[in-house]
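One chain of protein is taken out of this complex; the other chains stay put.
We call the chains A and B, going by the order they appear; numbering starts again at 1 in every chain.
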Amino acid sequence: MMSLGAIADEVNGRVDGEPDFIVDSLKSMETADSRSLTYFNGRAHRHRPQTKAGAILVKAEHAALFSMHRIIVGDPHLAYARVSRLFARADRQAPGISRNAVVAKTARLGASVSIGHFSVVGHDAVIGDGARIGGGVHVGREVTIGENTVIEERAVIMDSCVIGGQCMISAGAVIGSCGFGYAQDGAKWERIEQLGRVVIGERVDVGANTTIDRGALDDTVIADGVKMDNLIQIAHNVKIGEDTAIAGCVGIAGSTRIGRRCRIGGRAAILGHLEIADDVDILANTLVSASIREPGEYASMIPAQPARIWRKNLAVLRRLGTAGRKFLNQIKPDEGEIEDGFSRTHDATAGENDG
Amino acid sequence: MMSLGAIADEVNGRVDGEPDFIVDSLKSMETADSRSLTYFNGRAHRHRPQTKAGAILVKAEHAALFSMHRIIVGDPHLAYARVSRLFARADRQAPGISRNAVVAKTARLGASVSIGHFSVVGHDAVIGDGARIGGGVHVGREVTIGENTVIEERAVIMDSCVIGGQCMISAGAVIGSCGFGYAQDGAKWERIEQLGRVVIGERVDVGANTTIDRGALDDTVIADGVKMDNLIQIAHNVKIGEDTAIAGCVGIAGSTRIGRRCRIGGRAAILGHLEIADDVDILANTLVSASIREPGEYASMIPAQPARIWRKNLAVLRRLGTAGRKFLNQIKPDEGEIEDGFSRTHDATAGENDG
Partner (left out) sequence: MMSLGAIADEVNGRVDGEPDFIVDSLKSMETADSRSLTYFNGRAHRHRPQTKAGAILVKAEHAALFSMHRIIVGDPHLAYARVSRLFARADRQAPGISRNAVVAKTARLGASVSIGHFSVVGHDAVIGDGARIGGGVHVGREVTIGENTVIEERAVIMDSCVIGGQCMISAGAVIGSCGFGYAQDGAKWERIEQLGRVVIGERVDVGANTTIDRGALDDTVIADGVKMDNLIQIAHNVKIGEDTAIAGCVGIAGSTRIGRRCRIGGRAAILGHLEIADDVDILANTLVSASIREPGEYASMIPAQPARIWRKNLAVLRRLGTAGRKFLNQIKPDEGEIEDGFSRTHDATAGENDG
């Protein structure tokens, strides 16, 4: 329950309507009712937008589209993000240290730390003020966790890893698992002990069941402001630059360095030992097999077609190399050798390793 | 140990042989011995099928292929499913509430509920009759779990989520993780609190380490009878219709709506904000980047070839756009603009969000 006036203050907005009007929920335009606040970002709707909301966050230029109470803001999506915190559910966990948790005597806990049932905090771990450790969490030896960071249920933070402040490590995530590193002794694989750590900056989010491997010799490093969705795999020695966002199911192979402010679409895969520049957008389901030096959008995804059509395309695709080269040579005889873009691909098979 | 007569009763079958013949195991045709029951569905075998089984579930039309005891049924595969329950291992958990579990006083537990060691049940949670909660499970505040549902070890059910009856949530699954929602404030990502829930119907199965995000404002909804395999990612606000089956490693991005009775092959990816009709089959490893309005099979997968052949195909594929358009225009000059199928793909990069 909040007044539009109070909300407008929070988002540097201006009430165009009744500042004392009370809203009791934040909803999408489709499901809002007369006591809800909603938002309109002017992108998704081709037709005149419909909503039963009692109030709306909206840009000045779209205000006339709506007849309910309005809060005029510069960026309704950003305003919505900020308002969402006002409506967030109360803290899910009672404050304090559960008496069912096991906390090493040598661990140092900041003020107002909470630790859930059946969690373990190892020797010489340091947990910052206001951090909230959920239930069933494993915090290994000599781990450092920054202020106000949230570690959700069943997450595992292996020994010696560092997590900055204001981070969110979601349920089931594993930080600091051993990288996939082997040397070959004939046909046998010999495990290489992974001596590095995972070092995570400030304001980093890690999604549910995502895994981040510790470095082989040096550290795996995730810079400030990086956001990662669920079920992502980050291999050993990877470095990810500030404010890069990575959607679900992405895999990044060992020793690759990703720049700042990159956006990596869902299910993309990036092979090992590559360098990706700042401000690179990789579209969903795309494979990156060579370093990218220039900002911009990159893709290799193939959208679905009806299977009967796709089968025909595929039948030709599978013969392009023999038939198609002749054709290409006819059309463009002067272009020299055709690049297959394949040079680095072998790095992705198992067993490649790195210092 | 069961007689063929008792088994036939269970599957509405007819014994063609000795009803008192006792079998002590259910096995595949390859590994069955003289005391085993097996089944033959008439699909997989080109040659006369071989088995040492003592008895077989078989259609009338295939009965003559076998000389051992037979149980004649209309659908041997379905009969096998039902018989599998008779041979299932006994309940893996002692009944009752472990004294090592922490159950909130305000939680309401139905009759015959069992809760394993080191599990937590939060305030105001409601657990239906006969539900079985494994060990190390987290059941958040105000969660509802239906009758006879099984929650396996280490699964996490976040606050306020709803799970129907007869469901199976496999080990390590996370239900109700925060969706990947951010607003941009310059180069910085600002987290959007995820206020919705996950609402799961009756008879839904969720595979091991699968993750289902809570809705941003509204709920993520999984309808009755949906079956999901392991390591699947379901993003916020997704809706999945009745009896849709989803194989392992699939990713479904935010706000997409999937119809009823769809079949989604392994490793498929479906981008966000799409609508998929009922009765759509999406083949394995396929990317769906636009809404699908008609039932049928859809595909974009590319089967492997020997790498030396694939490299040649790829070299041409990477130049098709320049050379190939001229060619296509020669062959079919009248067809107008060529669709690249790409219109929706940008939605899949990180950072797009939705109400």
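Keep in mind that, in the parts below, a residue touches a chain if its C-beta (ideal position, glycine included) is under 8 Å from a C-beta of that chain, and two chains touch if they have at least 3 such contacts.
These numbers come from a predicted model, not from an experiment.
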Touching the absent chain when the full complex is considered, from A:113, A:231, A:247 or A:262: A:231
Touch with the omitted chain, as defined above, among B:69, B:141, B:239 or B:319: B:319
Which of B:7, B:55, B:217 or B:231 sits in contact with the chain that's absent? B:231
Which parts of subunit B face the unshown chain closely enough to count as touching? 26-31, 38-39, 44, 75, 77-78, 80-82, 84-85, 87-89, 92, 100, 116-118, 134-136, 152-154, 168, 170-172, 205, 207-209, 225, 227, 229-231, 242-243, 245-249, 260-261, 263-267, 281-285, 299, 301-308, 310-311, 314, 317-322, 324-325, 327-328, 331-332, 338-342
By the contact criterion defined above, which parts of subunit A meet the unshown chain? Give residue numbers in ascending order. 102, 118, 120, 122, 136, 138, 140-141, 154, 156, 158-160, 172, 174, 177-178, 180-185, 187-195, 209, 211, 213, 216-218, 231, 233, 235, 249, 251, 253, 269, 271, 273, 281-283, 286-290, 292, 296-300, 302-303, 305, 309-320, 322-323, 326-327, 341-342, 345-346, 348-351, 353-355
